Each structure stands twice: as structure tokens, then as C-alpha cells.
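Can you read through this structure? Questions will come right after.
Note that this complex is displayed minus one protein chain, with the remaining chains in position.
Labels run A, B, C, D and E following the written order; every chain starts at residue 1.
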Amino acid sequence: MKISARNRLKGKIIEVTKGATTAHVRIEVAGGAVVTASITNESVDELGLAVGGEAYAVVKASDVMVAVD
Amino acid sequence: MKISARNRLKGKIIEVTKGATTAHVRIEVAGGAVVTASITNESVDELGLAVGGEAYAVVKASDVMVAVD
Amino acid sequence: MKISARNRLKGKIIEVTKGATTAHVRIEVAGGAVVTASITNESVDELGLAVGGEAYAVVKASDVMVAVD
Amino acid sequence: MKISARNRLKGKIIEVTKGATTAHVRIEVAGGAVVTASITNESVDELGLAVGGEAYAVVKASDVMVAVD
Amino acid sequence: MKISARNRLKGKIIEVTKGATTAHVRIEVAGGAVVTASITNESVDELGLAVGGEAYAVVKASDVMVAVD
Partner (left out) sequence: MKISARNRLKGKIIEVTKGATTAHVRIEVAGGAVVTASITNESVDELGLAVGGEAYAVVKASDVMVAVD
């Protein structure tokens, strides 16, 4: 499946924290930055996300803001 | 100003394309990935965004998805 | 690629309108409803989206609201 | 109230799961697809959402992505 | 129609700017702040949005960030 979302950052999962309904998945991407994704617990299970696994952080362009110092 | 958005990726602006109302700003972040942001033309002007400038791509955790191969 | 986004509605593209930077793609999904997606022109080109083609409307669960009459 | 969000899919609520703060509501829409919404527990209470009730899944066009096989 | 989106700010439309596909609508809300909405041109037409009209800025709770000085 190819998706229109412009932004895909490859990395390694370093943390998966499930809540009651919502999970936080932290991915260390190339360059060393850590990206946090807030997704459903169901997605974590369905995709088999676990610490150490390779994954992409995916973001639609309209959800990206720009900041300057 | 400190903001709750979890994700801030530092990089250099490599392209700014203004449309009629919406601009696309492309930032090359650490590690070499390019992140595209779709923001208002007004923000581009107000922040003085231009090719070569340093900037951050900022994303709220609830707007990040996770994908696996 | 498998993605965490919970919602995937299969359908047929019935309209593609490119703007200066932002395109609108309309997909008629199963059941006859029409879903409008606002995406970048670049995505339209890269995915080769055109009227008559099969496509999915994909939405993250945190972007879905619920309404009642 | 009329709202600018382009996408409204009518259906029947088949599951409501409340978490600590965030609830998941699943709606079976026309055509048989199931749409998952992640909303606040407060909204579930205020709108009286319950299994079997009629409801709409509502999505802003800028939150819809397009995918192809 | 009642919608799950938590945030509704009542105000008066002070500017409507249509682009090629995307419009910007600015609403002066109670207290004097101005809120900018980026919506489709079609929504502007369908809702008959025009300067001087009363309108609400509506935002889903998961799209609100918090910042401190």
C-alpha cells in the first residue's frame, strides 16, 4: 500500500507504553531524534509493535508545523 | 514559549513554495530525511522562512502514525 | 507497508482538483458516500491518482469525530 | 448547526470503549465498513453515545489521506 | 446536529480569503482574539460564510496544544 502522507521517518522502536485505550510509541529515527506517536492500543497489537523493531513514523504534511528560534 | 507538541526535528529549509493561500516548506532534518510542512502563506512571512534558514519541524504526538514494512 | 491508521475506506476516485499547492480528491466509497481528501499536489502525482482509479480514504482514529442528529 | 467538515458517514454504533480519559467509538457505516473514532469520554456522555444508536463519523478533509494498492 | 468536538468559540467573521482550493476564514471570537481556519472553498460556499456573519470556530480536543511562556 502506498499512502499520500508525505513524511516517513525510518527508525527503531525504543518504547511502547499502553494506556487504557491509547498507546505511546517512541521511535528513534535516523539522526538520533526521538519521535513520539500516540496511537490506539489495537494498532500496537495489530502491527506487532515492540521495542527493538524497525518502524516508520508517518505524518501528513498538513499536520507539520514549522518553528524558528 | 514552550509548547506541548512532543516532536521537534531540527533541520535546514531546502524549499519554500507558496500557493494561493497554502505554502509547502521542506526541511532537511538530521539524518538526511526531508520533512514537508503544509502551512499558511502568512506563517511563512511572519516567521521569515527562507531557503537555507534553520528551522524545526514540529508535530503533535496524536498526529504521528506508525508503519511497518 | 502496514500503517497504524485505523480507518481505510475503499472506493473509486470520482474527482481530482489540483490547486496551487493543495489538491482535493473525491472518492466514492462502498455504500455510496463520497469522501473528500485534501492532500498535496505532489501526492496526487506520485500515487498517480486519477478519476476512475481505485483508492482508499485513510483516516487516523484521533481525527474522527462523532455526531448525532 | 452546520459544520465545514466535508465528510459525514452515517452508521450505527457497534462498540463504545471508555478509557481513563479517551474513548473509542466504532461505527458501522453504509457499505459495511467500520470506522473507529478516538474522542473524549466527556463527548461520549454528552452525546449519549451507546451501542445500537445512529451516529455520523465526521472528518475534516485535511485529515483524510489517500492510499493505493 | 451535535458533534463530539469539545471546542466551539463563537464570533464574527472578519475575513474570507479563497485560494485555488483552500480558503482562510478569520473569526474574531469573544474576548477579541482572532482565530484562523483553513477550510475548503466548497465549505465556504455551502455554509455561505461572509464577512460580518456569525460563526463558530470548532476544534477537536486532540488538535489543541498547550504552551507556556
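By definition in this document, contacts are C-beta pairs under 8 Å (C-beta built on N, C-alpha and C of every residue); 3 or more make two chains touch, one makes a residue touch a chain.
Only a predicted model underlies this, so the values are computations on that prediction, with no experimental measurement involved.
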{"item": "Hidden partner interface residues of subunit A, rising order", "value": "17-20, 22-24, 36, 38, 62-63, 65-69"}
{"item": "Where the missing chain touches subunit B, by residue", "value": "1-6, 37-40, 42-44, 46-47, 56, 58, 60-62"}
{"item": "Those residues of subunit E which, in the complete complex, touch the missing chain", "value": "5-10, 24-25, 27, 29-33, 35-39, 43, 47-49, 53-69"}
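FYI, only the chains that are shown with their structure count from here on.
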{"item": "Same-interface partner of B-C, chosen from the options C-E, A-B or D-E, over half of the pairs matching", "value": "C-E"}
{"item": "Euclidean distance of C-alpha centroids - subunit A vs subunit C, Å", "value": "21"}
{"item": "Chain centre separation (subunit C, subunit D; CA means) in Å", "value": "17"}
{"item": "Euclidean distance of C-alpha centroids - subunit A vs subunit D, Å", "value": "23"}
{"item": "Subunit B residues counted as touching two or more neighbouring chains", "value": "5, 19-20, 22, 24, 36, 38, 60, 62-63, 65-69"}
